[in-house]
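What you see is the complex with one protein chain gone and the rest in place.
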Amino acid sequence: MNTLNTTVTSEADMPDENVVPVQDEKPAETVIEEGKTVGRPFADDAKFKLRNVEVFYGEDRAIKNISLDIARNEVIAFIGPSGCGKSTFLRCLNRMNDSIDICRVKGSLQLDEQDIYDPKRDVVELRARVGMVFQKPNPFPKSIYDNVAYGPRIHGLANRKSDLDDIVENSLRKAGLWDEVKDRLDATATGMSGGQQQRLCIARAIAVSPEVVLMDEPCSALDPIATAKVEELIAELSESYTIVIVTHSMQQAARVSHRTAYFHLGHLVEVNETNKVFTSPEHQLTESYITGRFG
Amino acid sequence: MQPANLLLLTLVLAVVAYGLGYARSRALAMPLGGIRHLKSLPFYYGARAALWCGIPALVVLALWAAFQGKVIQVLVIGSLPPEMIPADEGSASLLLSKISNVASGALPPGFVEAPIVEAAERLKALRGQSRMLMTALVISVAVLAGFLGWLRIRPRINAREQVESILKWLFFACAALAILTTLGIIFSVAFETFRFFEKISFIEFFFGTSWSPQTALRADQVAAEGAFGMIPLFTGTLLISAIAMLVAVPVGLLSAIYLSEYANKRVRSVVKPLLEMLAGIPTVVYGFFAALTVAPFISDLAASLGIEASSQSALAAGGVMGIMIIPFVSSLSDDVINAVPQSLRDGSLALGATQSETMKKVIFPAALPGIMGGILLAASRAIGETMIVVMAAGLAANLTANPLETVTTVTVQIVTLLTGDQEFDSAKTLAAFALGAMLFLATLLLNVIALKIVRKYREQYD
Partner (left out) sequence: MTDQRSQAEIVRQSLKQRYRKERRFRAYGIAAIAVALAALVILFADIIGKGYAGFMKTTLTLDVQLDGEMMYLDDASDERQLKMADFVEPLVQALIKEVPSATESDRDAVRDLINPYASVTLRDALKANPEWLNTTRTMTFLAHTDVDVYVKHAGDEAYSIKLSEQQQAWVDQLQEQGVVETSFNDVFFENGDSRDPSKAGILGAVVGSLLTMFVTLILSFPIGVAAAIYLEEFAPQNKLTDFIEVNINNLAAVPSIIFGLLGLAVFINLFGMPRSVPVVGGLVLTLMTLPTIIISSRAAIKSVPPSIREAAEGIGASKMQVVLHHVLPLAMPGMLTGSIIGMAQALGETAPLLLIGMVAFIVDVPDGFFDSATVLPVQVFLWAGSPELAFIERASAAIMVLLTFLISMNALAIWMRKRLERRW
């Protein structure tokens, strides 16, 4: 069982809010070379091993030859301007692109040394291991309890009602929602506030005990207070899960992630420790982006 | 002049009025220094004159054409010698058809009494007079109003605004026709229904279990009282509709689910129009199919299994009706299922649910209210369906739940009671209107509820 860490991460653990890149030290790299990523794209203890990944939408090449490792129990943030392919890339990790007819994925994508896109690979099992939280909160129009219990029920994770109750309570606790909803588990989930809904979706995702949680701009539809709560939650969850988060907000990436990957027009330009990316980016484009020259 | 020709003539006059109005506005503009000094373009002055000319004339024409028949009938009846004036409407309509048959030459004058021949002559004369009067009146109204409109053309009046506001009112009248139609339906069934209940008691109609609408031909006849209990018709209608829904709901719903969730684009683009073709086939064709192919097949099949089945079984009519309704259920369900946001699908799939689990546990429950609305609409369709049951269900008003027996329905009885030759005042004909009123109320109720549910559902996801 994952140990619950209820202490709030202190300010000191977070990278500095006002990260300003060092201006006098100009980044060495200025052009994008396909397939080349500056920084540290590879890791020793890799949960995901992704090599030469390309994604096509019909004729369009949305992801261009990306190679990356995602380490066990790390929080990695994908940043980059809109349309740079970060969400597309994220959706490859649990094959959510499958439902789009014209989408094709090439290259080698491995989860624990096993190929994700192997035709024999079971997508249901994969998704049970790699959960996902979406941009807009999407609770089912059911009760709060049924939302969280949905995953365990379909996968047969609980034999008894009491087991299910435990899973629901644990998941809601982990999502920091238990105290707010314990008295109204039967209330319909669509009546909650946006922030609560998104935390419910996180609770729903972790109720099936995934190994990885993919988050696609989880806070983009939330107000600052709700965002802070979700970010706190991410920090806690990082103890037991591998988390991949796509975000539009550089501050958020800086606050929650261990490593940050910068995407640009389908290329993975730079990957490095988060504070390195934000203080001394090695690539010209990364610097331009984080200093707000485009985005 | 024939009303159709008169209509054409009026339109021609309106065009003439347009031309004259156009010319006059230009002529008036000349001394002022060109059409720039008119308030509106000459086109609008012309159009204004045309509307002045056409609208009053058309109104007169429509009113005259609508009421002349009735007025002439009353006048003809009134001119008969007092002893021949019919006491009730039934005999009046018989008498009238006799008179008009004599007038049209279908019935030789030698076969009827002298006053009727006279009345026929009078009818002919009245018809001729009415036609002449109508022609004269319509033409004079058109010319007079057109002339007035033409005369009143002034450079300073805003013809465009006037024309536009007349047009707007015309458009409104067209839209309000929907209210008029509803009112027409309500009054036409309500009036006769009240008269029906003057003859037959509420209790007998609503709770009677026997239906045999024979009324005595002569007052002294016995054993021809007629029974007007609508329960067997009601249950018959329900039985056939229920069979239809049993066919249509599973087939329609499952095909909609398959098409929206599993089928690829190519399959969808072929199968969907084919399914919709089922909705485009006229009901008389389904009736033909049910009566001449399905019903004999069912009774033969039952006979070979040693079961007795009527050759006009409820199963045949209901089954074929179900096929007809499949596309209603499937296209309504398709709309509703597609309205469920993609994010719910993604949410479920991302948790590792299979497509069928997502469908059964997330999408279907979310879409359920909308689907229910669709099913109610389909049910109202089944209840009101006429031709299939007229051709394939029987006339025998059996009170049974056995789908292999013959039952009859409300719509079948309406058609049967109103297509024979009979006077318009008997309990039989009035019963048809009472049944029509029940049918209207039932379908109206179903439709209102269904539309409300569907609208509420749509709002939920908009």
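A and B are the chain letters, set down in written order, and residue numbers restart from 1 in every chain.
What we mean here is this: a residue touches a chain if its C-beta (ideal position, glycine included) is under 8 Å from a C-beta of that chain, and two chains touch if they have at least 3 such contacts.
Worth saying up front: this structure is predicted, and the values here are computed from it rather than measured.
May I ask which residue of B:17, B:95, B:200 or B:275 touches the chain that does not appear here?
Touches the omitted chain: B:275.
Of B:61, B:159 or B:359, which sits in contact with the chain we cannot see?
Of these options, the touching residue for the absent chain is B:359.
Check each of B:292, B:307, B:368 or B:401 against the chain that is not shown and name the one that touches it.
Spelled out, the listed residue whose C-beta touches the missing chain is B:292.
Since one chain has been left out of the picture, which residues of chain A touch it in the full complex?
Touching the chain left out of view, chain A contributes residues 1-2, 122, 124-125, 128-129, 154-157, 208-211, 240.
Name every residue on chain B in touch with the hidden partner chain.
Against the left-out chain, chain B lists 2, 4, 66-70, 72-73, 160-161, 164, 167-168, 170-172, 174-179, 181-182, 184-185, 187-189, 191-192, 250-255, 257-259, 262, 271, 273-275, 277-278, 280-289, 291-293, 323, 326-327, 330, 352, 354-357, 359-360, 377, 380-381, 383-387, 390-391, 411, 414-415, 418-419, 424, 432-433, 436, 439-440, 443-444, 447-448, 451.
To be clear about the criterion, only the chains that are shown with their structure count from here on.
Measuring centre to centre with CA averages, how many angstrom lie between chain A and chain B?
Once rounded, the distance between the two centres reads 59 Å.
What residues on chain B touch chain A, complex-wise?
Result: residues 264-265, 341, 343-354, 357, 361-362, 365-366 of chain B touch chain A.
Under the stated contact criterion, what part of chain A meets chain B in this complex?
Those in contact with chain B are residues 94, 96, 99, 101, 124-129, 131-132, 134, 136, 138-142, 150-151, 154-155, 201, 204-205, 208, 214.
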